[in-house]
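Removed from the display is one protein chain of the complex; every other protein chain stays in position.
Then we have chain A:
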């Protein structure tokens, strides 16, 4: 009833958002799909229709498959890691101790630093020559590590940097969710003799399903599209060990002037992300 009366003003409220959504989200997706079946000619700069040729050449290219593998491995590690860490951090920040506001403040500092700044900072700290991290390792009697210079450690280093930067942000949403849990529920469960772990599994977790769904989906999409750390720190190296699809797409567009191929990669990346997110929604569907 009420909804019907206000439908006009609701639409009016939503208009800017819907317009933005169409202009900045849906139209580019549509455009990318269209552009991915075209290729640009030299000299004239004209576009010509090539059908699925861009996709065919991608599937025949080991560089693409390697890039796909790196993207999937990266997301398989970083997403669960960030979600678990963010949850743990949120639980810590939710404890009732003195000066908790101070801790809530400092955990947010990495979030406030911009991604390029964070990358440049960590690049200096992780430098194999005179980096502070290696100095600490050496002082502790350990061997210095190559970090971003090694094909075995580079992806791990980027995961660590991205998580350092991202976890604080995601934990905010979870903290908000935790604070919504009525204290009486926890009290009641502990009176019933529930251990902390049981309390967590049977009381907190079910009540956190909504914020968790948001976090899982947001973290996944953010990390599938993560690009700047690889671009700034490794450029996909060493030995293509950090060459994620986003970077490969960027290189094709802006270094190798192959827009069609770049769009084809974007479309594939979009399909993968959509599939993963759809599955996540299915598994985490809330009952209320």
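The working rule: a residue touches a chain if its C-beta (ideal position, glycine included) is under 8 Å from a C-beta of that chain, and two chains touch if they have at least 3 such contacts; residues count from 1.
Keep in mind that, in the parts below, contacts and distances are computed from a predicted model.
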item: Omitted chain, identified by the protein name its UniProt record gives, among "Acyl-CoA dehydrogenase", "Exodeoxyribonuclease 7 large subunit", "ABC transporter substrate-binding protein" or "Putative Zn-dependent peptidase"; value: "ABC transporter substrate-binding protein"
item: Residue among A:7, A:106, A:140 or A:255 touching the omitted chain; value: A:255
item: Residue of A:16, A:51, A:141 or A:182 touching the missing chain in the full complex; value: A:16
item: Contact set of chain A toward the excluded chain (per top definition); value: 6, 9, 12-13, 15-16, 19, 42-45, 61-63, 128-129, 146, 149-151, 235-240, 251, 253-259
